[in-house]
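As you look at this complex, bear in mind that one protein chain is not there, while each of the others sits in place.
Presenting chain A:
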């Protein structure tokens, strides 16, 4: 029932790559990187300073993109203020989420040099989750705006 084989050396693996089923094997000598996590599952759409990524299960991930002045500025983030009240969702149907429009202000970001920027929700719907990591790791918003520094996850309006 089990196929007992010793894990082979690297050259043999590369050779066998051509012989065996291509679906099962990821060729290890690929130079270009395969798609990132956010590219594999999400359809990306960008506006001027923000983005909305739609997952294949129709949830929306939204945040600021790398062209946003916060990211481009030299100054660090002093404080991130969550302007909306925290509401916890319950259950599988995520009841109780905050209803937002795409221009509802979710965050007010204060930089060290005194500038203040508003970050909006980006899509209509109900907030499932705000990114809690931003409270402890403010620099995520600046360093990884399109991955770890996302702002919120939104569930589209139910039909």
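The rule is short, and it goes like this: contacts are C-beta pairs under 8 Å (C-beta built on N, C-alpha and C of every residue); 3 or more make two chains touch, one makes a residue touch a chain; residues count from 1.
The working rule: contacts and distances are computed from a predicted model.
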Record-based protein name (UniProt) of the chain missing from this complex, from "Very-long-chain enoyl-CoA reductase", "2Fe-2S ferredoxin-type domain-containing protein", "HORMA domain-containing protein" or "tRNA pseudouridine(55) synthase": "tRNA pseudouridine(55) synthase"
Chain A residues touching the omitted chain (full complex): 1-7, 10, 13, 20, 23-24, 26, 28, 33-34, 36-37, 41, 55-59, 61, 89-92, 94, 128-129, 131, 133, 140, 147-148, 150, 153, 155
